[in-house]
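All protein chains but one are shown in place.
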Amino acid sequence: MGITLEQAQAAIKAAHQKALDMGVKMNIAVVDAGANLTAFARMDDAWLGSLDISIKKAKTARYFDMPTGEIGKLAQPGGPLYNIEHSNGGLISFPGGIPIMDSGNRVIGAIGVSGSTVEDDHAVAQAGVNAIQGQ
Amino acid sequence: MGITLEQAQAAIKAAHQKALDMGVKMNIAVVDAGANLTAFARMDDAWLGSLDISIKKAKTARYFDMPTGEIGKLAQPGGPLYNIEHSNGGLISFPGGIPIMDSGNRVIGAIGVSGSTVEDDHAVAQAGVNAIQGQ
Amino acid sequence: MGITLEQAQAAIKAAHQKALDMGVKMNIAVVDAGANLTAFARMDDAWLGSLDISIKKAKTARYFDMPTGEIGKLAQPGGPLYNIEHSNGGLISFPGGIPIMDSGNRVIGAIGVSGSTVEDDHAVAQAGVNAIQGQ
Partner (left out) sequence: MGITLEQAQAAIKAAHQKALDMGVKMNIAVVDAGANLTAFARMDDAWLGSLDISIKKAKTARYFDMPTGEIGKLAQPGGPLYNIEHSNGGLISFPGGIPIMDSGNRVIGAIGVSGSTVEDDHAVAQAGVNAIQGQ
């Protein structure tokens, strides 16, 4: 559904290379249009707790077709989606998850990255997206 | 812990190639010595239900350091480990999961494959193991 | 509730010593009369998958106030408690869990052991029980 394994592995490879360039240790997950895990890589000695978070970020980004950080803005106390993280077996609503579009701007999957600051996580995820979207 | 990402990706690549050669569509998971997912690939159009099974096979093989099919023999009705599958958040005890050893015969991780018959699943998993163990 | 920490630690110590004598690597769990974990020890290099099983064995033995293997006899296909393992977040119904009684024959807790054959598991659990019941 949507993204192919070949595309997903290309995203993983690009994100992995970006993480090496930045000197950070990441968990990197790619899900397809059905929010099913398609490819995954855990860098040596990356945080144990980031494994689950990277997968949840990818799923969250596809569940709502927006970067996870955007959902987080809406999910603050008093916000319209407060505590949405309780749904779907647990969401992650801080940055590091980004939808992946095809050339027709249709969502074909998403990538989730976890292992450093949320800024680093997002930057590595974006590198994965760019490898597919050709930006 | 144990297997490196480089080794895990080599196992995935070899298992993937074996699946292509056999004309089957597989989910392929590799866990490290701590039973943590290290690398994963889901071939296009592989069964959706096999995603979770492949990961559970890899974990099961590492949890008890034996091929999943061996556990299944002990877990039959009347057998000593009947219904062991209810532990650890769900085990899979039919073939397709195999521990991965280093040159010193120490378990460094495991591979789990699901998507076809259990014989096919096991054969593809073994191809992944062989890529690392150099057999 | 029921067993004290002092008693639970005595049971763990005796079971641990028995396991050392037998040359096996065990996970050993003791729960109180409320089926709450009271003491636990995981021997170095014991099977990862046995951690959860040892705790589930102890809980199962206290849930029904009988050795886990007795429940297993009733839980076979066609038996009166077939698939009871689906309850309570997962039961384990093969040997290795034993209730612990006080001098008035009242159940004060239970011990669960996992890491070898079910016969070994049961023998190590019995050593833990004996340390408290003074047999």
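All chains are identified by letter, namely A, B and C, in their written order; residue positions are counted from 1 within each chain.
Here, a residue touches a chain if its C-beta (ideal position, glycine included) is under 8 Å from a C-beta of that chain, and two chains touch if they have at least 3 such contacts.
For clarity, every value in this text was computed on a predicted model and none was experimentally measured.
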| item | value |
| --- | --- |
| Left-out chain, listing which of the shown chains it touches | A, B, C |
| For chain C, the residues touching the chain missing from this view | 4-5, 8-9, 32, 34, 36-44, 48, 51 |
| Touch residues of chain A, complete complex, unshown partner | 47-50, 52-53, 56, 72, 75-77, 83, 85-86, 90-95, 117-118 |
| Residues of chain B in contact with the chain not shown | 1, 33-36 |
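As a convention for this text, only the chains that are shown with their structure count from here on.
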| item | value |
| --- | --- |
| Chain-level touch network, classified as line, ring, star, complete or other | line |
| Centroid distance [mean C-alpha coordinates] between chain C and chain A, Å | 42 |
| Separation of mean Cα positions, chain B and chain A [Å, integer] | 25 |
| Distance between the centres, which are taken as Cα means, of chain C and chain B, whole angstrom | 29 |
| Chain B: positions in contact with at least two other chains | 34 |
